[in-house]
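Removed: one protein chain of the complex. Kept in place: all other protein chains.
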Amino acid sequence: MTVNKRNPQGLLLEEVLLYEQSHSGRMGVDFRAVSLSKDEQRTGLPLRESIELPEVSEPQVVRHFVRLSQKNYGIDSGFFPLGSCTMKHNPRLNEKLARLSGFSQIHPLQPQSTVQGMLELMFNLQNWLNELSGLAQTTLCPAAGAHGELTGIMMIRAAHEDKGNARKVVLVPDSAHGTNPATAAMNGYKIVEIKSDTNGLVDIQALDAAIEKHGTDIAAFMLTNPSTCGLFEPNILNIAEKIHKIGAYFYCDGANFNAIVGKIKPADLGIDVMQYNLHKTFSTPHGGGGPGSGPVSVCAELTPYLPIPLVVKEGDNFKLIEEAPKSIGKIKGYHGQAGMFVRAYAYMLSHGKDGLKQVAEAAVLNANYIMHSLKDDYFMPFNGPCMHECLFTDKQQKETGVTTLDIAKGLTDYGFHPMTTYFPLIVGGAMLIEPTETEPKEAIDEFILTMKELANIAQQNPEAIKQMPQHTPRKRLDEVTAARNPILTYQMSRQTQA
Amino acid sequence: MRYIPLSEQDKQQMLERCGVTDINALFCHAPQHTLDPAYNLPNHMGELEVERHLVSLANKNKDFAHNTSFLGAGCYRHHIPATVDMVIQRSEFLTAYTPYQPEIAQGTLMALFEFQSYISTLTGQPVANASMYDGATAMAEAALMAQRVTKRSNIVYDTDIHPDYKAVLKTYLSHIDGEFTESASPAETVNEQTAAYIVQWPNFKGDIADLNKLKSTCQQQGALLIVVVTEIVALGILPAPNQADIVVGEAQSIGNAMSYGGPHLGFFACQESMVRQMPGRLCGQTTDADGRTSYVLTLNTREQHIRRAKATSNICTNQGLCALAFTVHMSLLGEQGFKQLAQINHQNACHLADALTSLNGVQVLNTTFFNEFVVRLPFSAPKLVADLANEGILAGYALNDTDLLVCATEMTTNEDMHHLVQAIRIEIEGK
Partner (left out) sequence: MSEVRDELKYTEEHEWVLLHADDTATIGITDYAQSSLGDLVFVELPEEGTTFDQNEEMAVVESVKAASEIYAPLSCEVLEVNKEVEEAPELLNNHPYDDAWIARIKITDKKELEDLMSADDYKDMLEGLV
């Protein structure tokens, strides 16, 4: 530690690793005394000696994590316009319900007769997603969005294999999330990238050329709609027709479903498979990086390939289908992220079909409002209207040397979480702003004013913005050293110091 | 709708700035006939109504708060200190995103660094990542990494691995060339084309293998040894599995509720030489512009958002909050507490095993175990499970017609054990 702890720092308290607070003999739990003699233990191996865990008391643990929490920024702290991530309000009701012992203290291998309420909830959630997508059936198994993509592509592969040819190629637009090409590659497919046109949309000529070249080697087209540029793909019906014509499947990355939930059914757009990110559209908390949940809905033709288990209703009883001849099999241990199902289901019930429609409309209105308010201050690579997120770049600031990174860091000094930066990759210096529907107009207006002020500072005093942030728990980090000489554990850190 | 703040007046002002009069004008690029279809769904509900509905569903389940249980099989019931839930419900942790902006995410990052440190030291592996979805997917990813590291494609795995883990492995590898062999005798099946041998430790039936022997078998053939741990509490009593090249598994036991099978907490640890082949996020220590110790996600070029089709995995969102829960709970336990917890688990399991073997015709099949073992019953195991479930006792997991996998943890009381023993006694004497 290079910080002098006696420096006055107000409430920005410094905190060191628990390892550095450890003193032998301290404990944060009280257990009954136990000492196993050699002949008493039946592990067949000697008792573990030193583990090297820290030794601290409960008050120290509480204070440690409370102090750490104060160095974080969450949706509950303020506006979080992180494009593509749908950082919307997380209702506390959902947390409370997921913690009911009837949901949290049940075991995945209990007899099904003893978990009928849970199975009913899962069955209802499947039905809600079937109805919202217009597709035939939904699996709840995948653990996150990327895992849902993997499941979706596996089903597509299985369906093609069933017809005698797994095919070789998956088409992915160059504006796609990195998970799309990574998913297709993990499934053994070759990725053919489809260039975007000057409007940020799928270049139909490029698509035609790829179809011409690869024809029936194409297993699927993976499209994010609305796109990662925040645009609704106007040619989507046409694209679907082209894809179906060669017997390929139309996969939609549902990461941006928030723009159209309760407003448009993906099946009506010709989509065959779509994953949801329950931690985006249906508001299960991001938790600093997870857990998520990534159900997938599929068209009737793909239902035989759904992973197991699937929840069905037989008479008055709910049942897990755990074997199906053409199923791709199990994709995750047990039945999926059940705790997330409770939260998402509560969210859906709270909104209803009328509320979900409002979700999409307010999310889209908020984004367009920001787009129109900032179009003179930042470069807009594509014309709107946008959907639930709007895209700018740092092109207008180029001459000043101020970049997207600087604007993002500047925002943190003003108490905002930055927008998504440098994504999508098809424009230089991207700033992708997604306000979501749960922001009051005042917060959005304040953000707009701050963005204008940063654009102004960039013109007047670019050096000042390069020094931002100044008022955050940490200033800019040395990421280069972190990557050149990775220190990934306390033990490695000690070796480095020694 | 209580979660959406825009008033009618707000909407009018905002539409005006957008230069339109109607919200549907903003959806002008969508095929117009697809807008606003009919949904066969209810309208919104108030908080009270939602709560009533979900409480009624929850009440239909037999939960462990009101029933006795001996179920384990990869998902364990342990006591979670109150502090854990307090911390993970802190807004700043619960509602934060992945810490891509480290200046305002040091809380999540330092906790991840502590998580990685704990997993590393528990497993005896030099590096650990910031979590995987669950133990089953972690094991599949370990097999994929072994293929990348060794440039071999065959995988051999032990028979007594959790059936879900085997099933997920099969699904993940289904399109990959190479042989996947189930084998309880690696000395005969691991050869110079084998990327890795996978063993669960303790295994699905509770037995604990000698890793030294497995290590030398693998080493002779240049194959990696992957050790899978589904009950991480075992690492408080067993020596660190540092013979392994990769240790993966499930850490739900510490800090995380069973929650009908998820969200749980996959972990992934391995040798330092493989760090650039690892899947998932890694948090590293560095300094900020003022030279203060700081934490940041690092080695990002392995990941999908940068490497795209060439990424080591497609994983993005992981189990961040579950890793935090683990870290808080493990911090409370500490060196002594964690060892004591493991010993209490083992002691209770030993008591249960003794009590059950005292019954006529009941036999414990394990020679070694930690907190879980197999009993052979003189009558139908599935029937016992079904019958006792009606009486509020979840007797365990029936492996086949006669064998029952039972588990005891620190939650298992003498009274619980007495109930199970009595129930089995009645069943025997009834015969």
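A and B label the chains in the order they appear, each numbered from 1.
Convention: contacts are C-beta pairs under 8 Å (C-beta built on N, C-alpha and C of every residue); 3 or more make two chains touch, one makes a residue touch a chain.
No experiment lies behind these values; they were computed from the predicted model shown.
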Residue among B:150, B:242, B:300 or B:368 that touches the chain left out of view: B:300
Full-complex contact with the absent chain, from B:213, B:276 or B:383: B:276
Absent chain, residues of subunit A that touch it: 422, 479-480, 482-484
Touch residues of subunit B, complete complex, unshown partner: 276, 300-301, 306-307, 310
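Note that only the chains that are shown with their structure count from here on.
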Distance from the mean Cα position of subunit B to that of subunit A, given in whole angstrom: 19
